[in-house]
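A single protein chain has been removed from this complex, and every other one stays in its place.
Letters A, B, C and D mark the chains as written, and numbering starts fresh at 1 in each.
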Amino acid sequence: MTPNFYLWLIPILPLAGAAINGFFGRRSSKLAITAVALVFSFAAFFMALLTAWGFSSAQAPYFCNLAHWVRSGTFQVDFSFYLDQLSLVMLLVVTGVGFLIHIYSVGYMWDDDGYYRFMAYLNLFMFFMLTLVLAKNYLVMFIGWEGVGLASYLLIGFWFTKDSAASAGKKAFIVNRIGDFGFLIALFLMIKHFGSLDFAKVFSQVTAWPTETAGVGTLTAIGLLLMVGAAGKSAQIPLYVWLPDAMEGPTPVSALIHAATMVTAGVYMVARSSAIFDRAPMAMTVVAIIGTLTALFAATIGIAQTDIKKVLAYSTVSQLGYMFMACGVGAFSAGIFHLMTHAFFKGLLFLAAGSVIHGVGGEQDMRKMGGLRQYMPVTFATMGIATLAIAGIPPLAGFWSKDEILWKAFNANWVYWLVGVLTALITSFYMFRLMYMTFGGEYRGRRAAQDLKHQPLDAHATHDSHGHDAHGHGEPHESPWVMLGPLVALAVLSLVGGLVGIGGRFEHFLAPVFEGTAGAELARQTAGEAASHTTEYLLMGVSVSVSFLGWLLAYVLYSRRPELPARIAHSLGGLYEAVVHKYYIDELYAALFVKPLIDGSTTILWHGVDQGVIDAAVNDSASAANHVSDAVRHMQSGNLRSYAGWVAAGGAAVIAYMVWMGVR
Amino acid sequence: MFHLILFLFFGAICVAGAVNLLVQSHPINSALSLIAVMGSLAVEYLLLGAEFLTAVQVIVYAGAIMVLFVITIMLLNAGKEEGSGGSRVAILLGIPGVLIATLLVAWTVLFHSNTRAVPLGALKGDPRAIAQLLFHDFLLPFEITSVLILIAIMGAVVLTSRPEAVARGPRRDG
Amino acid sequence: MMVPLSYYLLLSGFLFVCGVIGFLIKRNIITIFMSIELMLNGVNLSFVAFAAQWHVLSGQVFVFFVMVVAAAEAAVGLAIIIAVYRTRETLNVDRVNLLKL
Amino acid sequence: MTILSMSLHSLPSLLAQAQTFQSPPFADYMRILPELILTVFGMLVMVVDPLLDPDRSHQSLGTLALVGALAALASTFWMAQYPGTAFTNMVRVEPFSVFFHVLIIAIAVVSILISFEYLRVQRIRAGEYYGLILFGTVGMCLMSSAIELVLIFIALEISSISTYILAGFRRHNATSSESSLKYFLLGSFATAFFLYGVALMFGATGSTNLDTINQMLSAGNGHMPMLAYVATALMFVGLGFKVASVPFHVWTPDVYEGAPAPVVGMMSTGPKAAAFAVLLRVLFEARAPGYFWLLWVSAALSMTIGNVCALVQDNVKRLLAYSSIAHAGYLLVAFVAQPDLGTSAAMFYTAAYAAMNVGAFAIVSHLAAANERYVTLEDYAGLGRKSPVLAATFTFFLMSLIGIPITGGFFAKFYVLSAALKSNLVGLAIILVLNSALGAYYYLRIIVLMYMREPRSDVPVTRLSVAAALAISACVVLTLFLGVVPGGVLDYAALSGAQLVRDTAVAPVLEGSSSAQP
Partner (left out) sequence: MVPMNMDSFNPIILSLVTFIPAVGGLLILLIPRRDRDIKVFALVISTLAFVASLHLPVHLHRDPNLFKFEIDKVWVTNPNIHYHMGIDGISVWLVVLTTFLTPLCVLISWTSIHTRVKEFFILLLIMESALIGVFTSLDLFLFYFFWESTLIPMALLIGVYGHGRKVYAAVKYFLFTFIGSMFMLAAILWLYAKTGSFDFVVIQNAIRSGNVPGFEHASLWLFLGFFIAFAVKVPLFPLHTWLPDAHVEAPTAGSVLLAGVLLKMGTYGLLRFDVGLFPDEARRNAPWIMALALIGIIYGALVSLVQPNMKKLIAYSSVSHLGFVVLGIFSFTAAGLNGAVFVMLAHGVATGGLFMLAGILYERRHTYEINEFGGLATPMPRYATFFLVTVLASVGLPLLNGFIGEFLVLSGAFQARPIYGILGATGVIWSACYLLWMYQRVFFGQVKLAVNNTLPDLNRREKAALSPIAIAALVMGVAPMVWLSAIDPAVQSTLQAALAPVTQLAGKMVGQ
């Protein structure tokens, strides 16, 4: 049977799981919860595989129209799903990685009080994410779009008793909302100009439009606004600030949402809207520039971070930058390719980091780690693979995708390529730095037992999983297999995942989606002429060597001469400080937007306008009326003769008036 | 000529009396001057031929009513009125207004009341003719005045009699 | 020799006004009441004058009624004055101002 | 006309006397039947009074008076059967006068009912009290049906003098006598103006019969004698005083505050209604000239000053006094409108206002307790807690005074407004609207006090006597009736108004109708 019939099932299944766990989880046993969560997420994964099996580019794209959702006048939006090569890729990634992380979470969260909540949230996230990727129109996509935001809000703030976690969740949601604002406006523009939000309808009309070479036309506006949305969701400049904080969430969440799937939604959306971007070169340029800058910017921050998850977070931001760079230069397929590989190795990295944290009893500061290689070999191995992959060491997954992007970028404009390469250098540097600091050298961490009490709940969660030694947490130790399994699986994927891209097979697979776009042209010409092959290999060599260079640097600084970094940092002084403090961007935003907003609203609007002006006006007019009344009533002096005076005067006035009337 | 002289003479008395009523500070003097006014008014009526009214004016008004006044003054032995602070409204608004109104009315009466000049005893108001009207045309008002008188009597009785209700019941003045 | 009725009217008007002014300036309640009587007298005169003007006797009858009313008013008024005097021991109208504002 | 011819011929001719000396026909007595009945019962009350023990006379005398009033009320029905003029054009029975008869007598009935309890509590002599109420009612009734200025004057005096006396009835209380004095002096002062106006009108037209006046005035088509203008002005002063319209309102608050509450309830509605009737007759039947802006300004001032002054009052009676000034202003708006619309609107307003205001004063006088001790707003605090029913009723009346729907007050305002708007008096209409918004404030203050403050323990609330309960419920019913199905009353008012105006168009209709049969 073709996917048309059961397409809608794929998102619904996890929702069912979420519902069941959400409603009955509180009272049902952990095993039941686990069963429900895993079964439903696996079902989704299974359906996805089924779909992939039955998928034929000939019949693609598939539709599935569930029901009317909104209709007003001529404008109508349905619950309708859509499957083409692009969404298939996303589908597999989301369900696959998602399912693995579900398994991992079972081990990681087993002893948390909110286990059922966590599982329900995860399922809920799966539902929204799948809605997002399977949507047939922008509004349903927006459901997923906002929905994943909600899920991440809930999951980041999962340990809500921790203020930092709560505010991190809020921050994530609000920053995303700012992005969504742009997205919404884009949708309004589409409604205004195309009268529909359906991909097919919109794109078919767009292709009829001329390319907006000069100035900001409608399409450019739409593109830019979509990019705002994407920037919010995929943590690009200037809206990336929420992602690092999002690390407050449990590590599986960071892996699933803030590495593998949700944050890539922006990329997916831009790729999905390739038709529009294609007609708006200026928007494309903006996307490319933002992506490039973010890549470099985030990477530099990554250098100086000591929190293992923070490092990964910034590396995620930077990698996303790569993807946008790709989309910006029209290499959408390359972007998606990198998205996929990134999902593998970054997911892996996070899970491994989680396993490390779990192993050392909730410690996240790399300075307190080190020498874990002998304690947790599997974790080390898998994480190593992931590091090689992200660093772009051939033939691992990262290499292929990153190289593809750099090559496309070079064809577009060599500046992108240069920055990209630089970023690659930094990336491999801080990744290996992370490896050395974590696994190399001696174990620097104190025995976690005594400082458990002022460890965040993350520690509790993991600590409780070893209730047998109540006195605390002895040696660092390897994680249980329920957690290691997913690591291994992802490691394999990171190893071989890139091979699908060899010879542009992946690109050709996706080609129908980006048919007729500049990206396609680019693909053809770059694939076509043999002459440029030499340059291609040259560049490949450069990037690879750069990655090795980064590795070398890290090796020197953090394995051979561990005292050097401090000195370098000292010599750099202010710059280093700035980097450590993430260039004070958060502080800047606080000073620039948050504080003025709060203070302004309080003093000017509330106390000023509302109470000071409007209410005051009302009350004053009331008291004024009283004063007037008090004045007027003194007419009633109580003196008879003055009363008579009034009467007489009034009479006189009346007579005078009447006489005048008579004379006229 | 005779008519005019009489009119002017008694008119002058009226005016004098009226003014005197205002300027006198002791009520009794005012009362007396008022009597003078009424008396001379009676003569004015006579000049216009209203004999019956003249009689009634002298008997009822000057006679009965003013006596009532005088008695009251005596009863309450009202002395000279002390010059307590007057009322600004009355002086500043009332008097000027009144004067203006007076001028206007006077002007109207003089030039726009298209009244004619009349001889001495213009309209004979002898008792019979009056009675004719009173008991036929104005029968109803005449009868109704009895109610008025009745009320007046009741009022006088009620208001002047000492409130025995209070004498009986415990006195509770607010 | 005839006298214009307007003279009579003027006289009556003057009396009326004197009454009004008296009401305004006099302080003794009784005097004030007297000035009301003065006003009524003024009105009476103009009634009579107009009766002559229209040669209609009813004008004189009105005067009669006015007198009756005046008598009634006098009775009641003086009774009220006495009542007031009982409670306030004064005839000065300016002192009779418990009720005000 | 009659008067003119009569008096001309009646110069000494015994023949004429012979044929003119004839007692009026039966119909004429029917046309003043209510007045007769009231007078008779008034005298009965006075006769019976001395025969009873003054301690226990309240009930019986009150019942007697009540019976009389009710009989009079019933008799209006027969009166209505005999339309036409009586006693040589002294009074005219027509829907207009019937309407006001019913209204005024009804007011008297309710006031008597209220007085039952009040007199007992206040230890007031019942005989004269009820007598005066009945006689005063006679005066008011005559005012509404008289078409002869002199009769109007006398009737006016009757009603005024009786109210002067009633105002002073709390004799062991300085304020009461003071209010009586002020009312009396200013009242006679104003009456003198009115009388002077009558005189001048007589001078201008040679008659005091409204129809004749109308005829004479409209005879010199367009050109009116100057005297008529001045006369109108002076009469307006007098009547404006009676209806308490600015600038002749100054007496109202003091008098209302000092006078006994039931009397205030009566005199704020009865004489007012009568005075309005007279004003209507003078303006629309006699077609007095050039009053438009006069009333316009007076109405605007009355509304505004009344409401503004009421804002800061803390004595309920005084507050209601100011509110009555404001309502007089609303009423005058109707006078400015087109005669036919205005008349009906004004008549309806008088009725509605009577119903709600008497009701309000009924409650005030009940709560006032001995010697009217509890009449400040503070005394009403928490009434909703102490006696919900009473509070709810009072709230109802206040809502009616504000002009909330399903109350008579609403429709009253409503008709006035629509009359004004139909006559394109937009400015006045807006002033009215703003004022009723302003007025809402101080009525609301009372409601707020009653419901949203803690009750004061030192203010006792006695049980409601049967009579008072009857009176109040009657007022409620009437207000509600006028508020839910105002159609009937308004139609009657419209009819009589139209007739009033039409009659004057072809005046005088009923020539020498003293012998006219129904």
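To be clear about the criterion, a residue touches a chain if its C-beta (ideal position, glycine included) is under 8 Å from a C-beta of that chain, and two chains touch if they have at least 3 such contacts.
Predicted model only: the values in this text are computed from it and were never measured.
J.: So there's a chain missing from this view; which of the remaining chains does it actually touch?
T.: Hidden chain contacts in the full assembly come out as A, D.
J.: Just one of A:39, A:52 or A:150 touches the chain that is missing; which is it?
T.: Final answer for the missing-chain contact: A:150.
J.: Going by the contact rule already stated, which one of D:36, D:370 or D:421 would touch the omitted chain in the full complex?
T.: D:421
J.: Tell me which stretches of chain A touch the chain missing from the display.
T.: Per the touch rule, chain A residues meeting the hidden chain are 67-75, 139, 142-143, 146-147, 150, 153, 157, 160-163, 166-167, 169-170, 173-174, 177-178, 180-181, 184-185, 187-189, 191-192, 597-598, 600-602, 605-606, 609-610, 614-615, 618.
J.: Considering the whole complex, not just the chains shown, which residues of chain D touch the missing one?
T.: Output for chain D: 384-385, 388, 395, 399, 402, 404-406, 414-415, 417-418, 421-422, 426, 429-430, 433-434, 436-437, 440-441, 444, 448, 451-453, 485-487, 490-491, 494.
Criterion: only the chains that are shown with their structure count from here on.
J.: When the centre of a chain is set as the mean of its C-alpha atoms, what distance in Å lies between chain A and chain C?
T.: Those two chain centres are 98 Å apart.
J.: Suppose each chain is reduced to the average of its Cα coordinates; what separation in Å results between chain B and chain D?
T.: 28
J.: Quick check: how many Å separate the C-alpha centres of chain C and chain D?
T.: That gives a centre separation of 25 Å.
J.: Give the residues of chain B touching no fewer than two other chains, as numbers and ranges.
T.: Residue numbers touching two or more other chains: 86-87, 90-91, 94, 98, 104-105, 108-109, 112-113, 115, 129, 133, 137-138, 141, 145, 148, 151-152, 155, 158-159.
J.: Where does chain A touch two or more other chains at once, residue-wise?
T.: Residue numbers touching two or more other chains: 633, 636-642, 644-646, 648-649, 651, 653, 655, 659, 662.
J.: Residues of chain B touching chain D in their complex?
T.: Interface residues on chain B, with respect to chain D: 104-105, 108-109, 112-115, 124, 126, 128-129, 132-133, 135-141, 144-145, 147-148, 150-152, 154-155, 157-159, 163-166, 168-169, 171-174.
J.: Show which residues of chain C lie in contact with chain D when the two form their complex.
T.: 9, 16, 19-20, 23, 29, 32-33, 36, 39-40, 42-43, 46-47, 49-50, 53-59, 61-62, 65-66, 69, 72-73, 76-77, 80-81, 83-84, 86-88, 96-100
J.: What residues of chain A sit close enough to touch chain D in their complex?
T.: Residues in contact with chain D: 625-626, 628-630, 632-633, 635-636, 638, 640, 642-644, 646-647, 649-651, 653-655, 657-659, 661-663.
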